[in-house]
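Each remark here refers to the structure printed beneath this line.
A single protein chain has been removed from this complex, and every other one stays in its place.
Letters A and B mark the chains in the order given here, with residues in each chain numbered from 1 onward.
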Amino acid sequence: MQTATLQDAMTEKYPAPGSSLSADVQERFVTENLRRIFLQIYRIVGNVHDAQDLTQEAFIKALQRQEQLKDEQKATHWLSRIATNTALDFLRRHGRVAFCEITEAPESHSETPEASVLRSEQRDWLNAGLERLTPRERAALVLRDVEDLPAEEVARRLDCSKATVRSHIANARIKLRKFAERRKR
Amino acid sequence: MSIWNRALLLLALGTLPVMGQETVLDPASSVKIDLPENSPLALISTNMGDSRASNRGGTIVLDLHMALTLRNSGARRVRGVTLLITAQEFAPGGKGSVARPCIDVPSGEQFTVPVDIRLVRPVQQAGGPLVRVQLDGVLFDDLSFFGPNRLNSQRAMTFWETEAQRDRAYFKHVLQARGDKGLGEEMLQSIARQAERPQLNVALSRNGRATGSIVPQGVAAGEHVAQFAFLKLPTAPVQPVEGWAEIAGNEARSPQIEIVNQSGKPVRYVEIGWMVKDKEGHEYLAGSVPGSNSAMLLPAGQHSRLLPDTTLKFSRTGKPVEIQGMTGFVSQVEFADGKVWVPSREDLKSSALLRIMAPSPEEQRLADIYSKRGLAALVAELNRY
Partner (left out) sequence: MKTHPSEADLALFAGGEAGRLSRFFVNRHVRECRECMDQVNQFELLRLELREFEPPPHDWNRLAAEMRANIHVGLEAGECVRLAAAEQRGWSPKLAVALASLLLLVGASFLLKSPAPNVAVEQKAGAVLESTGSGLELRHGNSSLTLLNHDGVAADQTVSAQGEIRARYVDGGAVTINNVYLE
């Protein structure tokens, strides 16, 4: 794609400050980022209902600051950062999150019943282990090990130093490992 | 700062250098959480989050961002809890409280109380933890109470719970009478009211000039004495009779109000809501004035005077608001037997107070659920009670 066309596309996608986003552009922003943000938040809070509420909240916050959305890449990072902070605030205010599964789920035809049970058990114990972490430890671990972000980026998202992030990650892994050991006994 | 105080500071804050540095608070040594032995709440965990202490001149500034997870280890459902947070008790900024009203925690369940507060404490204060967290009170679903009640949290939480029952009943009635759509409309109107509610800046001071006479004496130059108008709510057990205040520009001093107990039982607490009107005729809620001290007991049928020792100064967007009129109304009454009265929804609607007063914590909570989780979640929440 030629530079002029790319720039035109980006301007059309996220117009310059001073002009508000059209409904189409807003809809595209939401559609392109919805699943990713939902998963990011779910992994931090561990609960689908809460992840749904917080995802909505994150998008509303982001779309109310439309001047931040003019650059596509920055908009994506900006949205991710809002999502992380929204999830962290939630965890801090509500302490341990009660996990409840969605009761209406479509039948999965892609795996055997045994595999489905195993996956469900694994998810349950991971959730239980992650519950034992502080909000920031959990967020640091999810951003590093699940989202695969470099430590510098994790530090930026959590608004702390790289040393602090390393400390959070180390503590989180140690706690999770000890939890896994106790579970096996 | 003397060498001894510097040593104390270092002892309290670890290896913190003297000026302008922060240290993360260690929960084990910095915070003491005191729950009574027979407390119906048990402490499960303390998350210190980003809580920090920093030295600013002769004070330690404690920046608390904690979350306490508690378990209801009693038999009854918990409807509210108030915690007293203390760094020191003899100067402003040393004490605060955090209340969690409008909760519904069954026996055996856990809940979290976030503590986001900043307190100050002099460096010279030696020994002990930097912060003490104490239980001031727990309110149960039958409106019984446990706790030392130093902050009168029993009264506050009982009022909030009574308002909560009133508002839940109202919204459930709307749901029954007008269905989901009606409930949604009502919620949106509540949200719009909250957004449009006119806000006023109020400065409050103690002045000790109350004279004891219902009509103020010796008004200073530039002041005039104004008589209160009163909004009488038909169901209020206590009614205002007459009142005066000294007015000077945007200041109202030494308000004096006579009330009469029209109920059949003694009253121990009355709160008066204040409205002011500016030159353009706009009305604002100025604040809430407790009209009694802990020793008040007003027998049935008797009159009494409320003499709050205050000066109120009003402004809006940085400009003084010149007072053209003041209106008072009885907003809360507590009887000697512990039962409380709050205005009904009809009282609020018919008197236009719904537009001016803040909604109850429960109404705000329900509006928040509706805003963030939708109508189905709101209906489910209403049906829980």
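FYI, a contact is a pair of C-beta atoms (placed from the backbone, for glycine too) under 8 Å apart; a residue touches a chain by one contact, two chains touch by 3 or more.
Because the structure is a prediction, the values reported are computed rather than measured.
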Hidden partner chain, touching residue among B:30, B:97, B:134 or B:162: B:97
Option from A:43, A:70 or A:136 whose C-beta touches the chain left out: A:43
In subunit A, positions touching the absent partner: 26-27, 30-31, 34-35, 38-39, 42-43, 48, 51-53, 55-57, 59-60, 63-64, 89-90, 93-94, 101-102, 104-106, 108, 119-120, 122-123, 126, 141-142, 144-146, 148, 151, 166-167, 169-171, 173-174, 176-177, 180
Missing-partner contacts on subunit B, residue numbers: 56, 61, 63, 65, 92-93, 95-103, 113-114, 116-120, 151, 181, 184-185, 187-188, 191-192, 194-206, 287-290, 308-310, 313, 315, 317, 358, 361-362, 364-365, 367-375, 381
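Going forward, only the chains that are shown with their structure count from here on.
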Between subunit A and subunit B, centroid-to-centroid distance (C-alpha), Å: 36
Of subunit A, residues touching subunit B in the complex: 49, 53, 56-57, 92-96, 134-136
Complex contact set, residues of subunit B against subunit A: 45, 47, 49, 65, 67, 69, 110-112, 114, 372-373
